[in-house]
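Some notes on the structure that comes next.
Here the complex is missing a single protein chain, while all its other protein chains stay put.
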Amino acid sequence: MSASVRGPHGRRPWKLTPARLGLYGFLIICALFFLTPLYVMIVTSLKDMPEIREAHILGLPTAPSLAAWSKAWFAACTGLTCNGIRVGFVNSLRIMIPSVIVSIIVGAITGYALSFWRPRGAVLLFGVLIAVAFIPYQVFIYPLVRIFSYLGINNSIAGIVTIHTIFGLPTMTLIFRNHFAALPEELFKAARVDGAGFWRIFGVIMLPMALPIIVVAVILQVTGIWNDFIFGLVFAGRENLPMTVQLNNIVNSTQGEREYNVEMAATLLTAIVPLVVYFVSGRWFVRGIAAGAVKG
Amino acid sequence: MDVQGNVSLRGVAVGYGPIRVFDRLDLEIAQSEFLVLLGPSGCGKSTLLNAIAGLTEIDDGEIWIGDRNVTWHEPKDRGIAMVFQSYALYPRMNVRANLSFGLKVARTPRAEIERRVRTAAEMLQIADLLDRRPAELSGGQRQRVAIGRALVRDAGVFLFDEPLSNLDAQLRSELRVEIKRLHQRLGATMIYVTHDQIEALTLADRIAVMKDRTFQQIGAPQEIYLRPANRFVATFVGSPAMNFVPGRIELGTGGPVFRSASLRLELPTYPFVQAPVDAAPVELGIRPEHVIVAPDAADAHEVSVELSEPMGSDLLAWTRLGDLPLSIRLPAETRLTPGDRLRILLPERRLNLFNVANGARM
Partner (left out) sequence: MRIGSRLSTHLALAPALLIALVAYCGAMGWTIWISFTNSRMLPSSVFVGLRQYSSLLANERWQVSVQNIAIFGVLFIAMALALGFVLAALIDQRVRAEGLLRSVFLYPFSMSFIVTGLAWRWLLNPTLGIEKVGHDLGLAWFRFDWLVRPERVIYTLVFAAVWHAAGLVMAIMLAGLRGVDPEIWKAARVDGIPAWRAYLFIVVPLMRGSFATAVILLAVSVARLYDLSVAMTNGGPGIASEVPAKFVMDHLFERGNVGLATAAATTMLITVVAVLAPLMYWQYRQPARRPV
């Protein structure tokens, strides 16, 4: 430091001003606010019931054990049966995988058709799709239940997959259409001049160029479908209840002694899949929000 | 508010992380001087301006404005004002608010704010725009407001970061004149960044030509134009571009001679910077307007006209000297057909010789 003889020279020394301190302080407090529920869930799931009753929820477990996790996975009671939440986990997978695939395919094709081919009424159809995205599900549910039971697909995997496709269509179409609309139209025109038709252009040219948006779509759908509760409750049927519904049953339908550690373990187990997706996808998750949030 | 305006850069080095952008730049700018930093994109001129403004931190060296060492000062405490390429007006405020916002924040008394806003508005002819929003103004008007915002600060040094680049050609020449008038009226020091050599030539008291983050030449416009220090400066400044003829220096009994395939020029009085070396490869440069058409001269060279470009105010003739292209500026009324032959002279005092190896002036 050359302060004494020379005076200010080169880089300004970094000073911890009160403002900077306040900034970091506030951010740290907020971070704690955001992390506390997760922290509490984790430590509670590692304690045993006496400790939960004695100590307070912010304390670390004295003898951490995974007993509660094991019980939650294998033996928790979801209503009448006590086979653990792994049943729900498997169901959620059985629901999620076909739903993600079907909803993305339908969304991609619809978005593609609406962006490049623009048949008559395309604007109207797109408008209807977008409008529906804002309307509460309760407006549609009852008639859909009746239609599905008439078709025989109520309370089945086919039914819930169809529902997820139906209600995922607006967002999926939106993001695919916007993505395709941003591609240069010359690409499309050149392919038409070369004689390619609707499906060939889609499969050979557009789909490979849609890889980034497919990743975004997968993230959005995996998270959305895994976290879904209301549709699983109504349309999946008793044998196919997803994890979220089972979780709610575990917690809200227990008579007598509540085992908080098991409940927290079950909650965490339900949260793991989307959390992993979130942390693995990083930037892409934010891109997904941006794509879904920019409505038109 | 101190109105001191001389700026001094001493050993300034700027880096982004491990990359050094400049190293050890020194520059002295006198009070009331209009200095233009001229160069192509990426030459570092904007970075240097930002460093002077205090918007970019420097890694080494000192910056002095007036008699104060402002190296660690925030931009607002350096006695500067700045005009940006994209105008950077505060979008949701009207013109009056844009001009007075900084003064309000600095708790200037309201009467003083009024006075300054009025003066600036009159100087820039934007007095009837004071209640409009930026979105309602044209590009030229927005730039005037941006200059006005700088004016009200009563600063000693004005910094301009390519302010006219976003305007069309006509507006550019209008505002160029305004800026020059402003400089004459205010007498403030002005440091102006641009890539447009016409702006540099018309506005500057001195030009600092930059390339690859070093100064290529610093001098008065005429100096830069007539005696460029290297090939880059010679090419960058002046339009239409200088003609270049590759050749060699021959040292004979009669003094140094320039020799190329189709040209032989004696150079008895050429002011060599270093002593010429025999058989050194050089490039000869001469500007199109310096070529003299002399039909009766005995030692004239002959060129054949390939085509001519009438440019309104004059005519640019593209000719061939042997197999070398040579452009010549001629009066607009000249009648030429392709194939015509012209006799020309290349006056020695207008010649520029450049070392082929490093482009430096010889």
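Quick notes on this structure:
Read from first to last, the chains carry the letters A and B; within each, the first residue is number 1.
As a convention for this text, a contact is a pair of C-beta atoms (placed from the backbone, for glycine too) under 8 Å apart; a residue touches a chain by one contact, two chains touch by 3 or more.
Remember, it's a predicted structure, so these values are computed and weren't measured experimentally.
Set against the missing chain, the residues A:Pro18, A:Pro50, A:Pro143 or A:Pro184 yield one that touches it, A:Pro143.
When the omitted chain is restored, the residue from A:Pro13, A:Gly197 or A:Gly256 that touches it is A:Gly197. Contact with the omitted chain, checked across B:Gly15, B:Pro75 or B:Gly219, is made by B:Pro75. Remark: the residues of chain A touching the chain excluded from display are 23-24, 26-27, 30-31, 33-38, 40-41, 44, 52-53, 55-58, 106, 109-110, 112-114, 117, 119, 122, 125, 128-129, 132-144, 146-147, 165-166, 169, 173, 197-199, 223, 226-230, 234, 244, 247-248, 251-252, 260, 263-264, 267, 270-271, 274-275, 277-279, 282, 285-286, 289-290, 293-296.
The omitted chain makes contact with chain B at the following residues, 50, 53-55, 74-77, 80-82, 84-93, 101-102, 105-106, 134-135, 142, 149, 153.
Here is the rule we use: only the chains that are shown with their structure count from here on.
Between the Cα centres of chain A and chain B there is a gap of 57 Å. On the chain B side of its complex with chain A, the touching residues are 13, 57-62, 69-73.
Note for the complex: chain A touches chain B at residues 6-12.
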